[in-house]
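Sharing a structure here in structure tokens format.
Apart from one protein chain that is not included, each protein chain of the complex appears where it belongs.
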Amino acid sequence: MTTPTSLASADPGAAAAAPVEIAEAPIQAGRGYWGSVLARLVRDPVAMAAAFVILCIVLAAIFAPLIAPMDPFKGSMIRRLKPVGDATYWLGSDELGRDMLSRLLYAGRLSLFMGVLPVVIAFFIGSGLGILAGYAGGWINTLIMRVVDVFFAFPSVLLAIALSGALGAGILNSIVSLTVVFVPQITRVAESVTVQIRNRDYVEAARVSGANPFRVVRVQVLGNVLGPVFVYATSLISVSMILASGLSFLGLGVKPPEPEWGLMLNTLRTAIYVNPLVAALPGVMIFLTSISFNLLSDGLRSAMEVRQ
Amino acid sequence: MLTFVLKRIAYAAPVALGVSLVCFLLVHLAPGDPLSAILPVDATAEMQAQMRAAYGLDKPLPVQYGLWLWKVLQGDLGTSIATGRPVLSEVGRAVSNSLILASVATLIGFTFGTFFGFVAGYAQDSWLDRAASAIAVFGVSVPHYWLGIVLVIIFSATLGWLPPTGAGPQGSGNWWPDAEHLRYLVLPAITMSVIPMGVISRTVRALVGDILHQDFVQALRAKGLSEFGVFKHVVKNAAPTAIAIMGLQLGYLLGGSILIETVFAWPGTGFLLNAAIFQRDLPLLQGTILVLAMFFVTLNLLVDVVQTALDPRIQRA
């Protein structure tokens, strides 16, 4: 079991409020930094189990057309809401008589895409903004960080829903909204790490060598900032998965008949009296993905923080 | 202390202004004409222009913002397009319902969260700690809207113990503290409490672990202070942070309740937002978000002030 000590992932706002400590993790001989982090990570059974689950879900989504026993869009009015364990429909059928197993497999594609992509985009934008603010300082820092403060004044769920509500339903709009939610959070972490790094002696030594600022940032700052920011970003994936499916659950994301876990959870709500197990299945997938990303992120954090 | 409060307010003011700007721009982000929802399909160009002028939509954007802000400061959040009633009164009713739900949920989450956190922090790396940590990870990873559905499946659909939706009997829109209404509160409150429980137990575990490893605790033990005496010291040192987290969680729940309120058809702000989004009732959307965000800004301010007042280690300069 990992021992999570940060507030990460319940509400990312709360997580970002906590100061980020940069660990100078011991590095094993001849392996480089990430090599030794990886070496510690593979010895963490919980993190490895989580990684395995994620791998399975991702592979199942990619190869859904090969694995899925049936067409996820083809329904049958007479075979609606079959229970789990049915001879034809192993995981039952939904309210329109479509095979649940096939739909769950296919749904992984959109759910993962919409959950992971905003964090990836926000990682690049937020790191860029945060490093710029942290390294440049002065009015550039003030400008960027005050805008970030404004976005922090919105609870993240509210901001995501408000933005997609205003932009209108749709996959692209959901991704844009979630990206806007995560950029300020990653920016704040990247800024605080950059400020810590920029005052290290080795960065000052590099500055006084007369190197231009871009080179100092690229060689001396970037590698030391992106590590902690990356770990923070991985902890956001879990939140992002829940939020992305939540938007579809509200009808703000994917539109029917596309399979997506949140949307399936919503359309099956009417079935809770008839076939409760089937109705709960899409949520199980969201939960499994979310908790796996959380555990993997925790494992990664402790692999980077180990002190001797 | 007074300087600190003033300083904190001076810092919150521009943030609040920024929040209002974001809320204002939100409506202008929306694709299509904001009037299309209220205008009849066969409206003449003249009628459109009239409506545009009536809503002030014919003026340049900064002027519109200024006028809008001026009205907001006077408590006028506009009129709901769908119901024709003032937005403020619609939001006011919903906020009180949401506040009840969020407060009860925070309280439950705080009680169990601190309990698990203390157990885990005291018995670090034991099986108790692992169990408490597992509960915490569960709390922050579970999609709460799904948890709500699962609870409804178990306690309403299967066992029939508790009502699945609504805030009271016969679709009662106003929550009232009696036995009947209380039954309606149980499931949404428990569902909602899972998030703060996870966050608070993680925080408290870390706090307690840190405090127990500090030199002063060793010194107290060495001086022969009873375990209960040590416990009191730990509580005193962990309390400011834990209370601050609790305050912030209340804000997050109030702002993020939309999914759970939708699951349980709870007549709160989330429900209102949902309705506003799908009826494209932009003034209502804007007003609700503004009220919730301002509540959160204020709560942040209060939490900072209270935490500073409680915690002597934080410098008040």
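When the chains are written out, they are named A and B in that same order, and each has its own residue count from 1.
Here, a residue touches a chain if its C-beta (ideal position, glycine included) is under 8 Å from a C-beta of that chain, and two chains touch if they have at least 3 such contacts.
Note that contacts and distances are computed from a predicted model.
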{"item": "Choices \"Succinate dehydrogenase / fumarate reductase flavoprotein subunit\", \"Cytochrome c\", \"Glutathione import ATP-binding protein GsiA\" or \"Amino acid/amide ABC transporter membrane protein 1 (HAAT family)\" - which one is the UniProt name of the chain not shown", "value": "\"Glutathione import ATP-binding protein GsiA\""}
{"item": "Among A:39, A:59, A:143 or A:205, residue touching the chain not depicted", "value": "A:205"}
{"item": "Touch with the omitted chain, as defined above, among A:220, A:240 or A:292", "value": "A:220"}
{"item": "Hidden partner interface residues of chain A, rising order", "value": "24, 26-27, 29-30, 32-33, 200-212, 215, 219-220, 223-224"}
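The rule we apply is simple: only the chains that are shown with their structure count from here on.
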{"item": "Centroid distance [mean C-alpha coordinates] between chain B and chain A, Å", "value": "22"}
{"item": "Residues of chain A touching chain B in the complex", "value": "1-11, 13-14, 17, 146-147, 149-151, 153-158, 161-163, 165-168, 238, 242, 245-246, 249-252, 262, 265, 269, 272-273, 276, 279-280, 282-284, 286-287, 290-291, 294-295, 298"}
{"item": "Chain A partner contacts - residues on chain B that touch it in the complex", "value": "14-16, 18-19, 21-22, 26-27, 29-31, 124-125, 129-130, 133-134, 136-147, 149-150, 152-153, 157-158, 195-196, 198-199, 202-203, 205-206, 209, 245, 248-249, 251-252, 254-256, 258-259, 262-263, 273-274, 276-278, 282, 285, 289, 292-293, 296-297, 300"}
